[in-house]
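Note that one protein chain is taken out, while the other chains of the complex remain in position.
Right, chain A next:
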């Protein structure tokens, strides 16, 4: 038993419980802002300390292979930590307006624990627990907008579809257990009986369950409604954390547990990825609400990341990691702006963004850079990310997939630039939006990082290479 390897999870969990206790001790009229500062401080120290955990030697297991602590897991843990730190940073003001704000912080931390467990899951038991910890926290989080009718509708829709997908995943796990007689990824892939009708049905059900979480078309029906109704910081976290966690664990399951079948999977994944890119981008065009537009765009982004999974090579994997990282950065920028606008103008439709460049020039600039990064325009990081993904998949022979991705990125520029046009034209009503220091810090970090990693991708690519080497050999 080396408890040392689960220290990130222990820290986050203890912090989450501590916040609940501190909340009880504080007088109820006191502001809960310090709890946010504590969260940011502790998580930042944790994220930085994880840099020293990258290793070239053999990775550590915890409890007989239940939990694997390799570079890949460490990379994703840092990614989730970054997403949560930036989200809390830009939504301090938003959370202050909520009732039960300290529970909101601790609920976010519980979801973070779930994501971090998912990144390390090396056994279907750990996978299931991490997935449920994350999802159940998100059910509660998306229903947190107590004054908003849409929030409860979003939460109940997410809950029904989410539990349905849980049941399907769990049924798949039970079928895999029946054929392979184990939950361990390493044991499952070595069992020859695994390739029976039962085992293949199990694989399909697990894949479908994860596709629900990744909101791949045709399993995406919950995503637009939930994204629109949930409080804005939660929407941001759902788009970044929940999706990245599902992708992390999907790659682990695909390339470790289902490794003997991985070759048969690739053409299917390629088709799903193409459907996702086409459907997500086309549906995003006609949206009138920015949150809903970002929901469809995140469906399309999941499609781009699937392109890298189809390549099934260290290059493709590296592309996915790189893209996941800059996807988090671009989304923090966009959702930070949406959060401020939602708070000031009480809405997230296109009208509320009219002439944002006059009322808040910084926010308009950050939003434009983030959206251009999502569309993949140089010199932002999105361009480098898409380049890695498409190059890897072309090497593997899916030229048509890279072509579809390329066309769809071109089309996506249309609806991203529509937001930019709304922000930079139109008549201002003369009001100015004051931006707090925390929001300014969050948006500037995300914008600087997006541009820096776009111009010098080699620094981030070194880290992703390092994360990929312990994974696919």
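Here is the rule we go by: a contact is a pair of C-beta atoms (placed from the backbone, for glycine too) under 8 Å apart; a residue touches a chain by one contact, two chains touch by 3 or more; residues count from 1.
By definition in this document, contacts and distances are computed from a predicted model.
A.B. asks: Absent chain per UniProt: "NADH-quinone oxidoreductase subunit K", "CO-methylating acetyl-CoA synthase", "Phycobilisome protein" or "Iron complex transport system ATP-binding protein"?
C.D. replies: Missing chain, UniProt protein name: "NADH-quinone oxidoreductase subunit K".
A.B. asks: Using the definition of touch stated at the top, determine which of A:159, A:217 or A:439 touches the missing chain.
C.D. replies: Checking each option in A:159, A:217 or A:439, the one touching the absent chain turns out to be A:159.
A.B. asks: Just to verify: which one of A:50, A:140 or A:343 makes contact with the chain not shown?
C.D. replies: If we include the chain that is not displayed, A:140 is the one touching it.
A.B. asks: What residue numbers in chain A mark contact with the hidden partner chain?
C.D. replies: Counting over the whole complex, chain A touches the hidden chain at residues 124-125, 128-129, 132, 136, 139-140, 143, 146, 149-150, 152-157, 159-160, 163-164, 166-168, 170-171, 173-175, 177-178, 181-183, 224-225, 228-229, 286-289, 292.
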